[in-house]
Every structure is written in structure tokens, then in C-alpha cells.
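Scroll down for the structure; my scribbles are underneath it.
Certain chains of the assembly are absent from this excerpt, and the rest are unmoved.
Letters are used for the chains, namely A, B and C, taken in the order the chains are written, and counting of residues starts over at 1 for each.
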Amino acid sequence: MGILNGKDFIDRLNQLQNEIWYDGNKIEGNISEHPAFKGLLQTKASLYDLQIAPNIKDEMTFFHEGKKDPIGLSYLQPRTREDLKKRRKMIEHWARHTHGLMGRSPDYMNTVIMSFASSASLLNGMENCFPENIQSLYERAMEQDLSFTHTFITPQVNRSQINLGFSDVPISAKVVEKNEKGLVIKGARLLATQGGLTDEVLVFSAPRLFFDPDEAFAFSISSNTKGLRFICRESFVLGESLFNHPLSSRYEEMDSIVVFDNVLVPWDRVFFYNNVDASTDFITQSSFHAFAYHQVVIRQIVKTEFILGIAQILVETINVSEYQHIQEKLSEMIIGLETMKALLEKSEEDAKTDEWGYMRPSIIPLQVVSNVFPKIYPRFCEIIQLIGASGMVTLPTENAFQTNVRRDLDLYLQADSKNAEERVKIFRLAWDLTMSSFGTRQTQYERYFFGDPVRLASNLYRQYDKRKHVEAVYNFLNL
Amino acid sequence: MGILNGKDFIDRLNQLQNEIWYDGNKIEGNISEHPAFKGLLQTKASLYDLQIAPNIKDEMTFFHEGKKDPIGLSYLQPRTREDLKKRRKMIEHWARHTHGLMGRSPDYMNTVIMSFASSASLLNGMENCFPENIQSLYERAMEQDLSFTHTFITPQVNRSQINLGFSDVPISAKVVEKNEKGLVIKGARLLATQGGLTDEVLVFSAPRLFFDPDEAFAFSISSNTKGLRFICRESFVLGESLFNHPLSSRYEEMDSIVVFDNVLVPWDRVFFYNNVDASTDFITQSSFHAFAYHQVVIRQIVKTEFILGIAQILVETINVSEYQHIQEKLSEMIIGLETMKALLEKSEEDAKTDEWGYMRPSIIPLQVVSNVFPKIYPRFCEIIQLIGASGMVTLPTENAFQTNVRRDLDLYLQADSKNAEERVKIFRLAWDLTMSSFGTRQTQYERYFFGDPVRLASNLYRQYDKRKHVEAVYNFLNL
Amino acid sequence: MGILNGKDFIDRLNQLQNEIWYDGNKIEGNISEHPAFKGLLQTKASLYDLQIAPNIKDEMTFFHEGKKDPIGLSYLQPRTREDLKKRRKMIEHWARHTHGLMGRSPDYMNTVIMSFASSASLLNGMENCFPENIQSLYERAMEQDLSFTHTFITPQVNRSQINLGFSDVPISAKVVEKNEKGLVIKGARLLATQGGLTDEVLVFSAPRLFFDPDEAFAFSISSNTKGLRFICRESFVLGESLFNHPLSSRYEEMDSIVVFDNVLVPWDRVFFYNNVDASTDFITQSSFHAFAYHQVVIRQIVKTEFILGIAQILVETINVSEYQHIQEKLSEMIIGLETMKALLEKSEEDAKTDEWGYMRPSIIPLQVVSNVFPKIYPRFCEIIQLIGASGMVTLPTENAFQTNVRRDLDLYLQADSKNAEERVKIFRLAWDLTMSSFGTRQTQYERYFFGDPVRLASNLYRQYDKRKHVEAVYNFLNL
């Protein structure tokens, strides 16, 4: 079939009847009608509809050799710099539609699947590795335009460096049995964004110091696999009013704990298992990071543009553009945005064909963004708060504007160039982005998207080629 | 009668039937039973009960000359350094009870009233000034243990420096008529914390560059005065579960816009009007700032202790105390706390008797805190988030622990030295303090408590005596 | 003749006999033999020799239409993106030779002259403007490979915003007379780097709020013009030992106050005068900033590479690469370097042909660097100091290694992978870059290279196109 539209996405998801627990209840009936998920799923449906939108569908799809129907362009394996630019364009379309606020827009996971397939050969001939299953996942995903989430964070029992994390009862999900049908998995993963709200779950492990072979696996299974359970956090949807909660009503993605209660993973779904080296190499040497970072950075740029737009509107609304410290704060945002754009372009300009023939963006500029964005995004949210000041606090609701006190609000909440309703709308948006529970979760999400910031800095330092600069100094000193 | 207890506080408030608008509805019936206010009013009642708590009532009350019943110690006009220490003790009791999370605990406004009365003589003989009405407010407040809020922020139509803020229709509350009964006020004030939830409202103006004489007034009136209207923001109470929302369920104070719809202020309630000089002098030269800052800083120290406690518990829970960057973050908090404590003590040590015989804390150390806390409090919240990391995101609710999935939660959310329920309780507290809408409003509140940070820095610079340090350098240079 | 070599540069300069005052003495004899200038002039000579170095001369020169001899490539007016890349290559050669430590390497001023010539048409037909003189300067400069400095900072008597800067006696250099021979200039300019050490001085004014028409001029005159006087600051040359002072012995450029004691500027040297609009437009609308920033940013990148090399060598020398905070500090440098490189490339990628047919680098990415580098360069110097720690303090001199105590030094100052002499050499370099008077002057120089940082941020904010981001938000809100 190729690309999916919004309605089909929702219908298919409703049929899956995934096991999702929310506030102590197992969700029954159509997930798309549940108040905590409704807004998000409608937004997601509208994203799928972009693929058939007449004005951009050509930029959202491509024709894959041997397939009749158009395929989502997020599945395109780039072989040229032009392909990379096409991918960028497509990612921008997805991102613009949600202003960069949806971390798990479909293109993200599609890109991950594409990168896995592009590097599958890396596993050829390695023990307990089934690269062919990656390829068939890629085919299946393309043809059915499957939706995915992934999960790789292990439970946080003890983060001490000297804690090996072994325990009698499996806590972190691991292989507890291997039989003719497949692997049996028991344990948990923290967290899956949109866990239970997708067709499948891609499960793999992040390499680490003391890597238990039983955890060194990767596979993808249907979200409604028996024994697979998603336990949600509190929802940050506070109502359907776009006026009151313009962002959380549309973009609250939900996160869940993923429980594997003796889940059977059929052999044809297993990519590899019980192979620490393969597991480590596949994450660090495949094109996974390069392509995933590429998608993420594009989305973050769009988000930064959105936040800059909001900041500037606040400035104009209360007329503070003349203040030096305001100018400096806005220029901070501009610097952040332009820096990210330049680094993105450099990663594309410096892209190189990898050993399997795919055009891989240069990772260093993207790694730089991965070190920078987790710091500047929270700062930009802070800047929004500093501009809005006390105006961020006393914001009436949509209903207040439907009553007798509207007269008061119209008079006392008017702004320089905006009426009261417009002003409140603007400030509520600023508030929802930076101060609502939805907003602060977004901040935490961006802060940790790429992992522990301390480790990101170490990695950049270690992986960066410092040799030629060192040599230049030695030459200067005749050493 | 002297001191109030919690029950009487609530009964009296319910009887007032103040005009409060919430989410488009005028509140009818007992305010103390409304979901948005119930938790807060119970907490406030428990604060009043501290005054009759056997173990500390002697530290919470004093006997005022000529009055039979004990009086709340927040009304004590200090004449000695000992009195100041007593005041500190009393303020700590109030603050500890709410861990510094209630900005408008009764002692704050009582202190303001006390400071006004202590400096009333400053207005003697000045035009349109009635110092005797301040004194009678003080007497009335003491005897009836009245609750107050205050409001002085003007609507934010245009914050440009060159905007004079004059308009045809009054926007900022101003005197529109003067008759034999009193002043008639029309316009609004932004914002009053706990507006409508107190017996009276103290209204005065913050001095500023272009100060309209019609706004140069101060008075206190009953919250149920005709024409006085409180329009609330959205409530951040998300339910009564102490497990889910340990802070917002108890401490959400609400902020409101205060509308004066031709409100008549009887002459015996007016402190001064139509006198820009008096208005300016009374705020800048009275003991208002010294005593108010003294109360605030004590509360903020208690709050800082609370946040340090939470941080340390997070560190222990996930066992990360060995990490250098964690140690550094915690030491940042310790530095902030110890610095504030030292500055508070210095303000008391350097206290001087003012011209009316009252022992006034030294203002410079308190001004230093007023410059520092608005920066470190948001930083400490950020540190909490940085320690909690991804663990701040996926937090199940109380109900989830009542169901079949509890088994999963118990296993997968356990921490090094805590069971799953304890761990979730701890993280939910950390979340409610720093990431819920309640928490971010607290952050914004502390950030702007003392006013615009830019102006606070300018004031400190201008008011600080730099002369002797300048002279020392000139001497060194023989200039 | 075209390009100059080092020897000719020095001979020509010695012949000029410019009036230079140093430490209370007028310099007599060959400037190239004076201890304060000798090292710098030798370095500058070696830079000119790059133009005839067999291995790179083709990348350092080009053939200009109508001229027989090769011309320095810094004079090339770029018409294509390829030309821009050639310019970059050439600038890198100059910069690498001095590791970015010479702010006034010849290519800087040549680039300025080139940009002036490329935009001269902007002045066509404007009052008191002589674009033809700019063109003839360009021709003359190319043919003789003239060396230049420029000066535009006015004396800092009073920096208050409300100070108009007018005084009876000219302080800031201004036109005091106009006669048939030319303009007569009286007053001073602060500062000219290498003032007196070049063939000519380019004098123009930076546009400002209250712009005296008498100061609205631009011209270039010979450094030995009668009445032109250069008063030097203290020299930071502390000796000729490359071991002791590896940088100041070679790169100390000297700064001087430029005094115009009724200097006659012949008409054929005047570009414009008494025209505030022309003066403002010529600086803000010409390609001056675009090309000058392009040169500067390339040099600053090379300098950043040098400082990163030094940092890494320090880390290796005392073997501290395992420390997380060290890794983070180095990654800060890497982020700064890669960011600048990406922004430079973006300015070239986004270059556009201007109205006169020249390929002008995009200014926004370069403006971003101009906001960032003045902050990160001092920080990188601080990082060097933080890595070196107490090892930066006790550094013996070259002579100490020639004596009996060498035995002690060899033993006690050895490092993990370096002998004592190597280690001291390395640390002395780190010290000279960041802690010697030479080094701190470099820091201040980079901090203020582009002007007042506060104004740079304001300019970026004002000039940046925020409209489309604002529109996107308005669309989202249906406003």
C-alpha cells in the first residue's frame, strides 16, 4: 500500500488494542477517543495526511525501486547530497506542521529504521545476528507505513559507577529463555514516548560499561504482543480548549514504562542477541546516529524558530524592544538558531559516502548541536519567562472571556498593539511552552534527548581529531 | 480578641462572600469548599492554629501594652535586637510549617501592616495624609487578627520607557472622584496573590518615573467592598491526592486581577492620596522594605533548606553522590543557603534604631539577597531537574499503585535504598516543586518577588556607599 | 611592481622615518632595529615573503587584468563563490604563519582597501564625495603592495550617552580648514595598531548618534605626512628569547595614539568629507563589513585551532585527560571552533552578488561570530589557565637551563611524557598566550575587535529578519 493517511493510521491503531494502563486503569475501547490521547492522535493523523497533501506530497514521498505505490520519503536511503537535501525538506515539512514540538513525529522512527537497514550488512556473518530481519522490517515498514516507538533506557535503580546492575530477578529487560519459537524477554524498559500508541516497538540496548550479554539484543515487535504492557505517567492534557492550552491539547505525547512479561519475540523479528560486540558496534558504527541526529537537529531548528517567533511577539506586545537587555536576550536566540542552521548545513556539506554506499551526514557538527541544544533550549524557555515576567502569571481562561467580566478583561489586559483576548492567547502560548507541565516535560525531553550531557561532552572530546592542531603547536615550539 | 484560630479564619472568610470570578463563573457558596481554594484555605487555617499550638504559642504571640489577649508576634514592633530575633523565630515557625512555599503566609502582611504603623509619623503634617488611619488599621488588624493581601502592580499595557501610561479611561486604578464619604477608585491592579481570600486588601502604589498624582494613594478596605472584584487565573490544583501533587494540593495560593469598579474608599480608610512625594517617601523611607525583606528572606531560607533536602534525597535515592558534577551542584545549593543565612544575620547584627525608636534591620544585606535569590532559586530548581534527569518524566500516579500493575511498578521502579512507592513519592515531590504548573509559578514568583531584577541591581549600585573604597584608591595613587 | 617581499617592506619602512614616540623619545634611525619593533617587523617581513614562497605563491597571488606582475590575492575582488574560496585559502596561509596572533597581518588592510574600492560607486554623485580617489588608492596599493593601518576610534573623554562630544579645541580629529590644497585635520584618534609601522594610514569615522559633520570624512595618507605623530604605549616585548617569550618576541604589534597636528590631506587623497549620510552609508552599506569580517573570522578560527592545540598538549603533558571536567572544558573549545567553522562556511555558501557584481559573503553568520568570539576567546584563555593551574606560575627562564640548577630542573619539572625543558617551553607558551601582558592585550583586542559587545548584540537583533518566525506563530494562533 505504501503511504498511510491519518484515518487509516487511527483505525489500525484502534484495532490493535494494545495493553495500556493509565492512572490505574487498563484502557478499554478506542484509544483515539480517550481524553489523554485524543489530541495527540488527531495531530498524528494530520501528520500522516501531509503525505497526501496535494501541495507537498511530491516532497513527502518517493518511488522505491520495485514498489508501485509511493513510499514515505523518510524511508529514502540517501546516496547523494541531493537525497540528503530532499530528506531535509521532508523532515522540515513534518516539523513545521507541529512547530518542532512532536519528538516522535513518524519521520523520526522511519529514519531510524532506514538507518538500521542501511547498516545491516555490518552484522553479516556475526554470531547470533540476523541482518536479513532488519531488511525485512524495513520492507514491511515501508509497505505498510508502520508507526513505531523505540525504547532503550534501562530502569534507574542505582546509577553509581561501580554498580554492575545485575540482580536475581530481571529488572532491566533481558533474555530469560531461548526456544525454537524465539527469545523470551522479561523485565522493563524506561521509557517509551508514545509507548502503546504505535504499531510496533523497536527494542535495542545502548552500549555501556558493564554490558550483560543477556541484554545485548535488538528486535521489533507489534505493540499488542502478548505480555507487552505500557504503564503511563499522568497526562498533561488539561482540556481541549486550544485557547487555554494551545500546545498540550495537541502535542502531549505521553511517556510510558514498557513491561515485558515473558514476551515471546519470534526469531524472524530478532536482529541480534547475546552478542555484546555486535550490539555495541551496531549502535556506534552504523549510520544510526548520523541519520537520527540529522532528523532531530532539523526538528530542533524548527522549534527554535517557533520559540524565537514567540519571544519577538511578546516583545512587540508589551513594547519592550528598546531595552538593551531584551535585545541581548533575543540576540542570544538568534545566535543559537543561526549556529544550529550552520552546523546542520556543514553536516550535509561534509557528508561522505559510507562503506555501503549511503551518503552519511558528517557526525561532528551534529554532535556539536547535541552538546549545545540541551543547554540553549532551557535557556530560551527561561528567556521567554524573563520577557513575560509577571505577565506570565495572571492569565484568565477562555471561559472568562464569555462572561460579564470580559468587559474588565478587555480594558485591563489590553496591550500596546493587541486587544486583551489576543494578548492572553499569546501569553498562554508562551506559558504552555515554558511553564505548563507539558512545557517543562518538553524542556526535560530536549535536555536529555541525546543522553547524559556529561557523557556527550566526553564523547565529543574523545572522538574529535585534535592531532593536527597539536602538531601545529609542536612545530611552532620545535618539539 | 487577639489571635485567630484556623476555624474562625475560615468561618469569617466564608461570611464575607467576596466577589471572585473563576473560569467564567462567579463563586457562590462557601469559598472554603471550592476545589480551587479548599487545599490552600485548609493550609492557611493550619497556619493560624500554630498561634495556639501549645508547644510554640509563646514564641508565636506577645502581650501588647493595653491589650488583654495575646497578639500575634508578627505585629510586634521591635525595639531591640532581641525583639528582632523573636520575630525571626516566629517567622521561621510559619515558614517551616509550609516549607517556605506560601508567599502570603499571614506573617508577611502582618509585618507589612506593622512596618506601616511604625513609620506612620513620617506622614505627619503632610498634605492629604492621614497617619492616624494607619495606626487605627494596625490596632484593628491586631485585635481581630485580620488577614490581608496587597496589590501594587499596574496593568502592563506598554512597558516602553517613554510611555507615560496616561489614558482616557482609567486602566491603572486611580481616584476618579472625591466626595464627602471618601475616594472613588476606578481601574485595575495586577496582581493580588490570594486576592479575595483575605479579610482586607491593602492598596498602594509603587513609586515610579512618571507618577500620576491620581495614583499616588494608599488605603486598606474590606475584600467585600462593593465594586471590588477578583478575577482569577486558571487553578493549578490538579486534585486532592497528596501522593500525586504533594505541593499544589496544599499550597496553590491563586493570583487574581483586582478590579475597582467605582469602589468607594471611606475617608477613615485612606492613608494618603494625591501626594506624589508622600507616596514615594512612604515606600522608600519607611521601614517597609527593611521589615518586609526580613520576613521574606527568612521564608526563602527555609525554602532553600527544603530544596536542598529534596536534592540530597534524590542523590541518595539513585545513588549518585560520588559524581563530581553532582557534588558541585549540591555545593552550589549549600553556598546559596549559607550565604543567605549569613546575610540575614548580618542584617540583624547591623540593625539600627530608626528615628521612631524601632530596631530596623540593615537593608543592604537584605538587598543583596533580593539580588541573589531571584537568580539562585531558578537555578536550584534546574539542579533538581538535572539530578532527577529522565527519572522526572515517567512517574505513575497514586491509583496505579492500587492495581495489578503495582507488581510491575514495585519491581521496576525500586531504587537503591527505597521501594518503588517511596521513590515515586520523592520524585513526584521534586516534580511538583520544579516542573508542575504550580512549581513554575513558584519559580516566576520568586524571580519577581522583589521586582524587576534589572532595577534591583541598579538600586543596589546607587544606594551602596562606595565613597570610602574610592578614597582608598585615590590615596594609594596620591590623587 | 606588484607583490612585495620582506626585505623591500623593511627597507621602504625604514626610509619613511615616520614620527613615532616611544617612552618619551622620538625614535631615530631604523625602526626595524628598535627592540620594541624588531621582532614584529621581522615577522611581518616573513609574511610578505609568503607571497614569493614557491610552494604557495600561486595561492597567494593572482593576475589582475591589465597588470603584468602578479598581485597579492588579498586584493582580489571576488565575483564568484570560487573567488571567495580562493580568498579564504590565501587568508588561511597568512593566518597559519602567525597562528592567528597578528591582527594586522597585511591581508586584513588589503581586504579593507579592496572592499572600499568594490563599493566606491555607492558615492557616485554624492556631495563632497570622490569615489575616484578610492579607486586610485586601490590601484596604488596593489601596484606597490602598500602596507596600511587604519584608525577610527575617537578619544574616550566621556562616554555618557547624553554627551555630544563637542568641544572648543578639537579633540576627536576633525576638519579645521579647507583650502585649495586639501583638508586640514586637527585632533586625535585612539588607537592605531601598528600605527607608524606601515606605509599609509587609512582614516575614517565610525557612524554614531551625534555625528559631527566635521568628523564625517575618510582618506588615506602616508604615515610620514607632516604633522602626523604616533605616540606608543609601553612595549610588551620582554626580550628576544623565543624560549622565554615565544609570542611577544614575535607578534607584539604595538598600539599608538594618532595625533593630527594640522595635517594637510591633499584633495586627491580624500574619499569624502562633510557628509554625514555618505559617511554612514559607506560604512554600513558597502561590502566593508562583509569582507573585513570574512578575513577576521578566518584568522580567529586559526587562532582557535592554535589554542585548542595548546590546551590538548597541556592535558597530555600533565596527563589529566581522564577528568570529566577537563573533557568538558576541551569540548567547549571544540564546540567553539566547529561553530565558527560552520558559520564561516555558511557565510560563503549564502554569499550573494551585490549590486556592483561582487560576491559578498552573507553577513548574518559572520555577525553571529562577531557576537560569539569576543566571549569565547577570553573563556578559552581561562580554560588554558584552569588546566595549567599552579603549573602556570613557577616557570624558570631559558638561562636557568644553562646553569648548575638545570640538574634540579630536569628532575623536578619533568612531566609524564615530556622532559623538563619541553614542559617549561609548553607552559611558557600557554602563559605567554594567556597571562603575559602581551597575552592579556590580545584578549582585550579580540574582545573589542568588532566594537562594543552590547551594541553588537543590539545590531544583530535589529538587523535580523524575524518576520517569518513571527508570522508562523500568528498563523498557529489564528491571529
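Here is the rule we use: contacts are C-beta pairs under 8 Å (C-beta built on N, C-alpha and C of every residue); 3 or more make two chains touch, one makes a residue touch a chain.
Everything numeric in this text was worked out from a predicted model, so none of it was measured.
Enquirer: Given 3 placed copies of the single sequence, how many copies form the entire complex?
Expert: Every protein chain is the same sequence, and the full complex holds 4 of them.
Throughout what follows, only the chains that are shown with their structure count from here on.
Enquirer: Quick check for the class: compute each chain's Cα centroid; which one is farthest from the centroid of subunit B?
Expert: Farthest chain from subunit B, going by C-alpha centroids: C.
Enquirer: Centroid from C-alpha atoms only, then distance subunit A to subunit B, rounded to Å. What do you get?
Expert: Taking the average C-alpha coordinate of subunit A and of subunit B, the gap between them is 40 Å.
Enquirer: Can you compute the centre-to-centre distance for subunit B and subunit C, using the mean CA position of each chain? Integer Å is fine.
Expert: Distance between chain centres: 54 Å.
Enquirer: Take the average of all CA coordinates in subunit A, do the same for subunit C, and state the distance between these two points in whole angstrom.
Expert: 44
Enquirer: Counting only residues that touch at least two other chains, what does the list for subunit A look like?
Expert: 454
Enquirer: Could you please specify the touching residues of subunit C with respect to subunit A in the complex?
Expert: My answer: residues 96, 99, 246, 305-306, 308-310, 312-313, 316, 324, 327-328, 330-332, 334-335, 338-339, 341-343, 345-346, 349, 364-365, 368, 371-372, 422, 425-426, 429, 454, 457-458, 460-462, 464, 466, 469-474, 476-477, 479.
Enquirer: Of all residues in subunit A, which touch subunit B in the complex?
Expert: Of all residues in subunit A, those touching subunit B are 21, 23-25, 153, 155-161, 163, 169, 171, 187-188, 190-191, 229, 231-234, 244, 255-257, 259, 261, 318-320, 322-323, 325, 378, 382, 385-386, 389-403, 405, 408-409, 411-416, 434-437, 439-441, 443-445, 447-448, 452, 454.
Enquirer: Could you please specify the touching residues of subunit B with respect to subunit C in the complex?
Expert: 324-325
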